[in-house]
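Certain chains of the assembly are absent from this excerpt, and the rest are unmoved.
The chains carry the letters A and B, assigned in the order they are written, with residues numbered from 1 in each.
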Amino acid sequence: MDHASGDQGAFGQGAGAGDWDADLNGDRLREECGVFGVFNHPDAAAIAAIGLHALQHRGQEAAGIVAYDGRRFHSERRLGLVGDTFSDARVIDRLPGQAAVGHVRYSTTGETLLRNVQPLFAELDAGGFAIGHNGNLTNGLTLRKQLVRDGAITQSTTDTEVILHLVARSRKARFVDRFIDALRCIEGAYSLVALTNKKLIGARDPLGIRPLVLGQLGDAYILASETCALDIIGATYVRDIENGEVIVIDDEGVQSHKPFPPMQARPCIFEYIYFARPDSIVGGRSVYQVRKMMGQVLAEESAAEADVVVPVPDSGVPAAIGFSQVSGIPYELGIIRNHYVGRTFIQPTQNVRDQGVRMKHSANRSVVAGKRIILVDDSLVRGTTSVKIVRMMRDAGAREVHFRIASPPITHPDYYGIDTPDRDKLLAATHDLEGMRRYIGADSLAFLTVDGVYRAMGCEARDPARPQFTDHCFTGDYPTALTDKAGAVASQQLSLLAEAS
Amino acid sequence: MDHASGDQGAFGQGAGAGDWDADLNGDRLREECGVFGVFNHPDAAAIAAIGLHALQHRGQEAAGIVAYDGRRFHSERRLGLVGDTFSDARVIDRLPGQAAVGHVRYSTTGETLLRNVQPLFAELDAGGFAIGHNGNLTNGLTLRKQLVRDGAITQSTTDTEVILHLVARSRKARFVDRFIDALRCIEGAYSLVALTNKKLIGARDPLGIRPLVLGQLGDAYILASETCALDIIGATYVRDIENGEVIVIDDEGVQSHKPFPPMQARPCIFEYIYFARPDSIVGGRSVYQVRKMMGQVLAEESAAEADVVVPVPDSGVPAAIGFSQVSGIPYELGIIRNHYVGRTFIQPTQNVRDQGVRMKHSANRSVVAGKRIILVDDSLVRGTTSVKIVRMMRDAGAREVHFRIASPPITHPDYYGIDTPDRDKLLAATHDLEGMRRYIGADSLAFLTVDGVYRAMGCEARDPARPQFTDHCFTGDYPTALTDKAGAVASQQLSLLAEAS
């Protein structure tokens, strides 16, 4: 315990007791975006708004829609949730047209800039185009530097804008060729939706790291990050866009381009562990069932004697159900979540904050008191939350607290569109298992193994030669070149302009 | 099925397919308030804000706090959630003082008036006082009419204001005596918190219909509708205020008055079934455990052969867990709730609305498809939601849908602070069991029995001579006189002033 509280200082900076609730979300990995496109629907913008709403979990900072009405493009990009802006009929009325692309974006702390809200838009001499991007380029800064040296003027600090300039400067005649020209220059992870005055285009990077699916709604085609965005609008799922595929939708129908040499796909495992919605089907697998299976494998790998299985709400719920089913230990709601917590409830005074008030969750004492409990969570990042959850359980009278994590220890940062803390903030990168256990104060701690993950995914095991998934966070095995990192471009200031809004 | 769709017309008016989400909340009983008081705390208003936030489920229309700083009263009353207003430090700064009372209020459709937001405030010649009220008077309109005839000028359309005028007109010298004078005139349900320049007062009606508890936080005393408001601020639970008790807290400590003849308490059973938060202890019982027990008794009373038990989120969760545990049928999340649905996501166009888009919930197809499912909900009011849930399950491929309700059929309206629809809108008041089953389209339908409720509450059975709980919604057995209703005062226009804001 001594050591634990010492460690806590090292990790807990900026996370006082009162930050509990922020942490319970803050101590998560964060997806950086969701994309949506619709072609040939009379209510394109409204459909896009609802689709983005279903993708809200992929990004809560900002949302944008660009629609094309056959004559002009119309753009609405705003900070805040989709519903904050796009449930207003007047906003939708300002987005006429039968085709639209949209984007939700996650809130990084420092750079909540309106100018970075996507879809980005540019005008070529041949016409306008809008683009929305999920993922992250690993050579974005290197390209950006070159472009500025050549006289380009940038309007955002996103890597996505690089694609716009590359398209604008391509000497090809047709838009699709200019687009593919641009894709050939970029590295990393991208699922893109783009809209021109004739076409809706979807593209996925050569490894298919981020997801993208095609759907149909009557005569309209839909592109979306996840199937839950098809379900909400009543569209039928057609297929996943393939890794390295560029799909072009226009009045002629759907055309597929494969501009890259064929490679085996390698989708990001974290979509299954945490990002995707449980009711989505990603790469043919039910996310809910995969998560439950992770809990089941975890129960097999790391059983514990206990009275109740308690999920850390809400992300730990499916794994906890799986764990309970395999272990036979009853599943109970030992932590209650307050549904009325808005994004904005800040504890009003420092005094109150210092008392460690918990605005969002509370212990369900009747379940916890006097019991040996197994807490199940989906993943462990900085660990600051887990410390507090364990403490909350003990304060409510838990006799023993066994912490079970339904994924392996995170030891390496991501560069493909997941916001991970620096390596020295990752608990598993700096502590061994016993160190972690002491840090979070649990009676026992166990993680799902990497092979357990692959088993839960239905693979026999991880193929070290050609791994089936992007899993560097657990293994350090990065699937692409990291050009910016190698060139140390990443550290330079992205923009000289500090714009407040 | 034919009859069902016919009935649907009768019940479904104003509830088109697109109203699904509104219904999933709208088709509930609604509590009309929560109250909170704090005495002798340096951050009284901040404490009240956090306490009210924990009581947010009792009322989402409006929130108010009145604080007293030893010299003046300060009041902030606003429409919206507690966090919308009271998480702003500037608002808390405008509420200095060591004592405060607060109130959350539920949104009735037509009369969202700022002037009705509590706590109400009045100035007597001896000083000011503020009052917050949970419950409903059954002779409020009768008294109001008399007061206006005697020259009183009212500022709100609440029954609570009647209490203010009765206090102002009492000829007693001491405030507590004037307050008790007023209580002697009123009938119905009330849990009150009142603040004067010297005292914090709590009171509960002679039957103790609405809850009220006393807590302690260091040197400060707390009054709150539920224990979850004590937990959030770290206060310890002292005891429930008794039925018919008036409790006076001042610098001398806590004094108890019993101005009414002693009666057996008869708390409202719906606090257990639906209103109170699962982590609250009401009348000595864990709300979560009672609900789980209701699911368990229900499983015993009305088993069904099925593959999965699916809760209607979130209110059906504890009963579904109980049902699963007794029946041995696995508990699975067959309905996913979108946590980012704000209060404001209105579907932006009629076209889209007509497609019945579901913004807040979606079927988890991987759980439901091809399965026989048992849906567990806490109660059934108008039934409009249940129709849609059943349809959503069938659309997702459910083979059989067995609907189980963890409380008895609601046949009578409430007059004590629960917002119930008119009798002819209550499904159970107009249909027999088979009629209800056909209306909602389930393969089977069963309710918990009245005796089942009492068993889940730990009673052997309902005592018809002296029922242990207020349960008229199921039994028609109203515990007090209904003076306004008898005099038909209820129907008259409450105010000539139609104020918009």
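The rule is short, and it goes like this: a contact is a pair of C-beta atoms (placed from the backbone, for glycine too) under 8 Å apart; a residue touches a chain by one contact, two chains touch by 3 or more.
If you're wondering where the values come from, they're calculated on a predicted model, not measured in any experiment.
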Overall number of sequence copies in the complex as this file defines it, 2 displayed: 4
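Basically, only the chains that are shown with their structure count from here on.
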Averaged-CA centre spacing for the pair chain B and chain A, given as whole angstrom: 37
Complex interface listing, chain B residues touching chain A: 42-43, 45-47, 49-50, 53-54, 56-57, 60, 81-84, 86-89, 91-92, 228, 231-234, 277-279, 281, 286, 288-289, 314, 317-318, 321, 325, 330-333, 336, 338-342, 344-349, 351-352, 355-359, 362-367
